[in-house]
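Only one protein chain is missing; all other protein chains are in place.
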Amino acid sequence: MTTTAANSGSGVPVLEARELSKRYGRKTALDNVSFSIPGESFVALLGPAGAGKTTTLRLLAGLERESGGDVLMDGSSVAGLEPKERDIAMIFDNLALYPHKTGFQNMAGPLLERRLPREEIKERVDAVAEKLRIAHILGRLPKTMSGGERQRIALGRALVRSPRVFLLDEPLSSLDAPLRFKLRSELKRLQREEKHTFLMATPDFSEALAVADTVLLLRAGKIVQESSPEDLYACPVDCEAALFVGSPQISLLRAVVREERIHCAGMSSPLPASLESAAQRLRQSGEDGFLLGVRPERVRPLLSPSSAPDGKAPDASSSSVGEVVDIESQGLRSIVTVCRDKEQIGMFCSAAQRAEIRIGQSLAFTLEDWEGLPAFDRITRKNIVRQGAGQG
Amino acid sequence: MPPRALTLSGRILMCCVLALVLFPIFWLFMTAIKPPTDWNASPAIWVPAEPTLVNFKTLFDPDAIREYGVGGVSQSAGDAVFGSLLASTVSTFISVALGTFSAIGLSRYSRGGRLTPLVILSGRMFPPAAIAVPFVIIFSLLGLIDTYAGLIAVYIAVTLPFSTWMLKSFVDDLPREIEEAAMLDGMSRLKAHLTVTIPLIKGGLFATTMLVFILNWSEFMFALVLSYSTINTIPVQLAKYVTATAGTLYGVQAALAVLAMLPLVLGGFFIQGHLARGMTFGAIKQ
Partner (left out) sequence: MSAPKLEVIGLTKEYKDGAVIAVDNIGFAVESGETLALLGPSGCGKSTTLNMIVGLEQPSSGDIRIDGRSVIDVPAGRRDIGLVFQDYAVFTSMSVRENLAFGLKIRKTDKAVIAREVGKIAEFLDLWDCLDVKAAHLSGSEQQRVAIGRTLATKPSLLLLDEPLSNLEASIRPVVRRELRRLQQELHLSIIYVTHDQTEALSLADRVAIMSYGKIIQVEETLRIVERPGHVQVAQFLGEPPMNILRGRLADAEGGVAFVCAGFTVLFPDCSLPEQVRERGPNKQYALGFRAEDLRLISPEQGQWQGEILEVEIRGADAVVNLNFRGNPLKSVLPGEFRAKSGPADPELLRNGCLAGLALEPENIVIFDADSNLRLESALVRGSAV
């Protein structure tokens, strides 16, 4: 997993971690992690709190000494180098601005350390401030700025010196949602237009999917999946990854294959092509049951014909019935959770459909398109479709 | 929330507490300006009818009080004031300077494991009387008895754990990312601490300096056992105003006590603006 297709063309990755480990006393924070960040790419380090995201970034920045492994920049080891000797900028989750200095002084920090002439510093800070639309707050202290403004100053402080790599540690986590969405697309645009290299840690899968070219999924100090955002969503490496990515959560349903048909939650369908090789391997090992990952957008509630969007009646074998246990409104649509045979299945319904649904009633639903659904081993919980495709 | 006005009962209670706290200070000031006849008067004289500065004069001219027919002590308080200023200032400065660096070291690099802070603090856990005698023996072997160097060394040793411990809490409160961001900006570790950490714990430094100075300024036990004739401090001098002929010289004692309070009150007045915490507000997300 140390090389990706993207960097094979452009040669040496800008930043590379090789079997990186970090232990605090007896606790292992990071366990033999290897990955590489190709130049001009946006990589997201996705994982829940405590997975080791911040530790990874701190090791890369040289703020902490690794217990094992190596960090390479442009192909040569930077182990043992002080932070200032690595050409890396980091934006901390708490921003870490100088509280006693103005926006301008904060942004000029890295340039002052490099002893640039005063006019050049002013020129560069002003240019970056212009780009981030913060020229008007340069004279103010951080405490008089809004959250978004502080965020931009911290970004500006990293941008004034165009380092080889930017490390961003949950940079948007404390902002209100609308501002977060706005800033993350600005961040993405900036990275692409200026051809920067970004590594961003985030606990929020939607943020990772929205901005990244490649997502590294980190769990308990290990990288469990490295893939494109689309693949992470469509083809998660195991059940936990499937449950972590996507909201509302994926439903993992017991499924069996009998006579070239797949049966699941009272529905059945001819075995989809995407599951053929996995089903064959299962048969060889004498198993026929597995877990099928069904995301809510695949399932459609079946109400009276008038409320069905296209009025198409599904064929009987591909529909089933369950008891409604929860309805969660999301504004334009709602998420309905039905329970069938102790399994919970989530699906979307429109506002009009919602008006007809009550908790406790039974609701028919259908899964029409079985192609490309992920499937998982019941015991190892690993994705059995992915295995067939071959990893790495 | 805006501050609320106190209720009447609250005001009265507040006044009572204030009176209780301020009465000894009031009494001290009044005694300092009483002529010797009023010192022990019964019933007590609250405010002297004829205030006098003779007690203050007596401090630096031991014979002045003889006008009233009261015998004094032979030694002037001048060298005690000088001794207190010298020992307290130098030892406070060194203690806080060393404490700052050990606090940063303990907080940021946790060298020496988890027990180190406790071991350091344990230096403060003995009552001074318990270690006073060993100090005298060791210091007489080293020839440090009755020298300011010796007294300053003791003061540093005694207050360093305190200043380290107190400053560590201020450094702990400061997010380490602020220094680390400075390092990523291109500063060395030392420079980041000198130009980022220390200015940002300024409030803590002032508060610690003030408290350590007070500890040193009012220290009695070590000054007593380590001084003989060359060195002297105000607390030691205060104990000397007991005479065979006229009993305790309350007025003179009070006068020296008032003088001793002055630097503390002035110091406190000038640094109170810096004592507020919350220097980091705005630097990090809330």
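Each chain carries a letter (A and B) given by its place in the written order, and its residues are counted from 1.
Rule of thumb we're sticking to: a residue touches a chain if its C-beta (ideal position, glycine included) is under 8 Å from a C-beta of that chain, and two chains touch if they have at least 3 such contacts.
Everything numeric here is computed off the predicted structure, so don't read it as measured data.
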Full-complex touch with the removed chain, picking from A:P203, A:G221, A:P301 or A:P374, is A:P203
Option from A:L183, A:V211, A:A265 or A:V338 whose C-beta touches the chain left out:
A:V211
At which residues does chain A meet the chain that is not included here?
48-49, 147, 176-178, 181, 184-185, 188-189, 192, 203-206, 209-211, 229-230, 233, 244-249, 295-297, 326, 328-332, 351, 354-355, 359, 372
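Simple rule for what comes next: only the chains that are shown with their structure count from here on.
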Whole-Å gap between the CA centroids of chain A and chain B:
57
If we count contacts the way the header does, which residues on chain A are in touch with chain B in the complex?
61, 63, 82-84, 88-90, 92-100, 109-110, 113-114, 141-145, 147, 150, 157, 174
Name, in rising order, each residue of chain B that touches chain A in their complex.
175, 177-178, 180-189, 196, 199-200, 279-286
